[in-house]
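The complex appears here without one of its protein chains, the remainder shown in place.
On to subunit A.
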Amino acid sequence: MACRRGGNHKHCLSTTSPSISNCHKLPSCSSRTHNICMVSDFFYPNMGGVESHIYQLSQCLIERGHKVIIITHAYEDRKGIRYLTNGLKVYYLPLRVMYNQSTATTLFHSMPLLRYIFVRERVTIVHAHSSFSAMAHDALFHAKTMQLRTVFTDHSLFGFADVSSVLTNKLLTVSLCDTNHIICVSYTSKENTVLRATLDPKIVSVIPNAVDPTDFTPDPSRRDNSTITIVVVSRLVYRKGIDLLSGIIPDLCQKYPNLHFIVGGEGPKRIVLEEVRERYQLHDRVRLLGALEHQDVRNVLVQGHIFLNTSLTEAFCMAIVEAASCGLQVVSTKVGGIPEVLPDNLIILCDPSVKSLCNGLEKAISHLKSGSLLSPEIIHSQVKTFYTWRNVAERTEKVYDRVAGEIVLPMGKRLDRLISHCGPVTGCIFALLSVISFLFLMFLRWLTPDYLIDAAIDATGPYGAWTQQYFRKKRETLNSNS
């Protein structure tokens, strides 16, 4: 909590006029800057797609001159405020984790803390991530009560068949019905979200995930060319199709004596793979590496010739982009948003069955043997142009600009919208809850008025202490070099 009270600087910061923002030119700074607050239950030290998305996007937005802060819940002893690279400020809030790293939601208990942060950091746009995160939905709810603009990014696909998805879809409808803009990671994901939350497709943008191509470079010298190696990197859970993998391994190992498998990842389905390895005596040909650190993934990928993805559902699938970026031939199931991700010459798409996946792999192996496979460098140079975080940030910035020009629904209209959009029963319940939350906000404002809350020193953004220093130094070194 190093920066809890910036008393000395408060006045000079809060009185700086917007004209000062032009006194130093930031690289590719857009016409207007925003104070963005990313909210999600999922952030480092937890690892995964959502986490890296938030981090990379924030970094690129900082580079573009915006002020970005992140709010997540405390991870064991990691609580309070932390600063990451380039002054990215992260609030780890002391909220109780309920299930799967997601906090419990009561819609109200997090309001005092979140309101304090929103006011302190002068947030203008609240950007929530992942529909699994209760904190993200809470923050959206409070932000709307506080008349802030809201953006939501959905990272996952959901079915419509079972009871649990019916319930979560209803909650998503409530949460998104008055959110300004929604971002999805693929067109399939957009269709899914529009249906789940009964949205107008015009307020849903598609901005794919990205991969840092410099982290995933090919290295053909690491391959063992006397054998053929198939790499699988995923969590070993049912949704990733590990049961299919347990059928593919014995089938192909019997056909090709010089075929090897490397499996990276951990999970409850590991036991299935171990049984298969035991049953068919494949200990020297199937390596199970266990959980991988993010920086080790590339070193595992470059050891293989073919990358196999057996997911049963996937909104975007970063893994296949990472593998293609490392120059591997990708074989994958044709589910969710996967067909949109890579062009046909880089991926072999199969039906989610053992037979079809084996045929796909055999096709890849025969290409490899005949030498008609593209070289890793060519694949890498092609893939690295597809998805970059700078491009993602640029497109997200457009969404922010658009949202900043919109109005937040005033209380009366918000209630109308809830009741008309979410059905008579749910709509009325949540309309009542939003009235209570409004009264709660009034109470909090009476308890600690906004003007009594200290404004924090900006680390990033146009007046950011950190960015000014950093970019000035960078510019100076550039000038001195030239």
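Everything below uses one rule, namely that contacts are C-beta pairs under 8 Å (C-beta built on N, C-alpha and C of every residue); 3 or more make two chains touch, one makes a residue touch a chain; residues count from 1.
Going forward, contacts and distances are computed from a predicted model.
The unshown chain of the complex is recorded in UniProt as "Phosphatidylinositol N-acetylglucosaminyltransferase subunit C", chosen from "WD repeat-containing protein 72", "Putative ard1 family protein", "Coatomer subunit alpha" or "Phosphatidylinositol N-acetylglucosaminyltransferase subunit C". When the full complex is taken into account, the listed residue touching the unshown chain is A:S246, out of A:S246, A:Q329 or A:S437. In the complete complex, the hidden chain is touched by one of A:V276, A:L373 or A:A393, namely A:V276. The residue touching the chain not shown here, chosen from A:I70, A:L342 or A:L373, is A:L342.
Of the candidate positions A:G49, A:G65 or A:P208, contact with the unshown chain belongs to A:P208.
Panel shows subunit A; residues 157-161, 181, 186-189, 191-192, 194-195, 201-208, 239, 241, 243-244, 246-247, 250-251, 272, 275-276, 279, 312-313, 316, 333, 335-337, 340-343, 352-355, 386-387, 395, 398-399, 401-402 of it touch the chain omitted from the view.
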